[in-house]
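Here it is, the structure in full.
Note that one protein chain is taken out, while the other chains of the complex remain in position.
Presenting chain A:
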Amino acid sequence: MVDVIMPRLSDTMKEGAIATWHKKPGDEIKKGDVLADIETDKATMDLEAFDNGVLEQILVQPGETVLIGTVVATIRKAGETASATPRVAVAPTTIPEPAVAAVSAAVQAAATQVQVASTPVGAASSGRVKASPLARNLASTYQLDLHAIAGSGPGGRILRDDVEGAHHKGNGYAIAAPETSVVAVNAAVQSVVTQVQAIASTPSGDEVEIITPTMMQTTVARRLTESKQQVPHFYVSTEVDMTEAVKLREQLNSKLGEGGVKISFNDLVVKASAIALERIPEANTWYKDGKFYRNKRVNVGFAVDVPNGLVVPVIRDANIKGVRSLAKEAKALIEKARSGKLRPEDYQGGTFSISNLGMFNVTQFQAVINPPESAILAVGAIIEKPVVVNHEIAVRHRMSLTLSADHRVLYGATVARFLGQLQTLLENPFELLG
């Protein structure tokens, strides 16, 4: 039995759709016969048979889009008997078990979890990268991950030009291990970007003060540029009713004993996100180099504004932590962040991030994804406004949520379901205490 796979028909092609099948199961196939028309990102092209035989099964129906390498049909060669069990189309990007095991092992061992290049994940799951020795050396100098760079050389080998190109364009995964994990609070990023632009366009210091960004600011600028350039962001917004959450929080905090930690709205959002991520694991999955990596843990990072930058400390296993202990941990992390005492294990290994500008009375905004995560939640201020409740106008506490998501791994409906879960949880906040 010969597998007919979705071929790679152009450099940029990642997936293709079967437009039309020209053969049906049982048809005699000769090498070179056009089996189907394939729609790629650029054009419709012929899918030719590479073997003689009989078309056994069609696994991908017209209109279906599948990744390159997916088996779309099978051909039975002369002398073979018909297959008893029908097969299904198998996408090559399904995350292999050993890779997941490697991820969890790394998580357990290092507690720094799925930081792309700092764990054996890339090596274990993405296979060998073809690169010239020079390209490897340059990638190491520029701290770029070769897995994220397309090779233009013979057989896809990555050459110097490819690495230089990725370096200049800011493509390629940064090898992030020792760097501060940072995320977008648009205001802060904007200020860094503005400074950088000022430096770029103003050669003399007469009208501007030229400020050299700190390492953290440089990292923010580079990583978020990479994120916006490489990750296809899309945004889904909703508004949730926080009236019950406001009441619950008041109740919880009013009964605090001496020295108790107050629960913030952010803590509630962190907890709600963690539960939602547990329920919609697709949203806790990231994409790299043609593969999906589904996190087995829920580690929620939240952006903290610190002098000259921002950091994203991470609350590990936020889904299984109680709100009070979560709040206590968050408070400690914020204090550490503000006093510059965060350790790498405090900010590495996040699987999802939250950026909350509610305290600045921002009502709605969009955040930039913190790679390699696939989503970031932008949380606005809780404001009282008139809404229709039970056919009557009522004043309620409303809060906007906008999820920025990586469209390579997350789709609109998934994000909508995720936001729906968040909404349900925040509007019925007693669920968060479970």
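Everything below uses one rule, namely that contacts are C-beta pairs under 8 Å (C-beta built on N, C-alpha and C of every residue); 3 or more make two chains touch, one makes a residue touch a chain; residues count from 1.
Quick note on the criterion: contacts and distances are computed from a predicted model.
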**Prompt:** Out of "Nickel-dependent hydrogenase large subunit", "siroheme decarboxylase", "Alpha-ketoacid dehydrogenase subunit beta" or "Enterobactin ABC transporter permease", what name does the UniProt record list for the absent chain?
**Reply:** "Alpha-ketoacid dehydrogenase subunit beta"
**Request:** For the chain that's not shown, point to the residue among A:Val129, A:Leu159 or A:Leu224 touching it.
**Result:** A:Leu159
**Asked** Among the options A:Ala135, A:Ala148, A:Val300 or A:Leu432, which residue touches the chain absent from this view?
**Response** A:Ala135
**Message:** Contact with the hidden chain only, please: which chain A residues?
**Reply:** 132-137, 152-155, 159-161
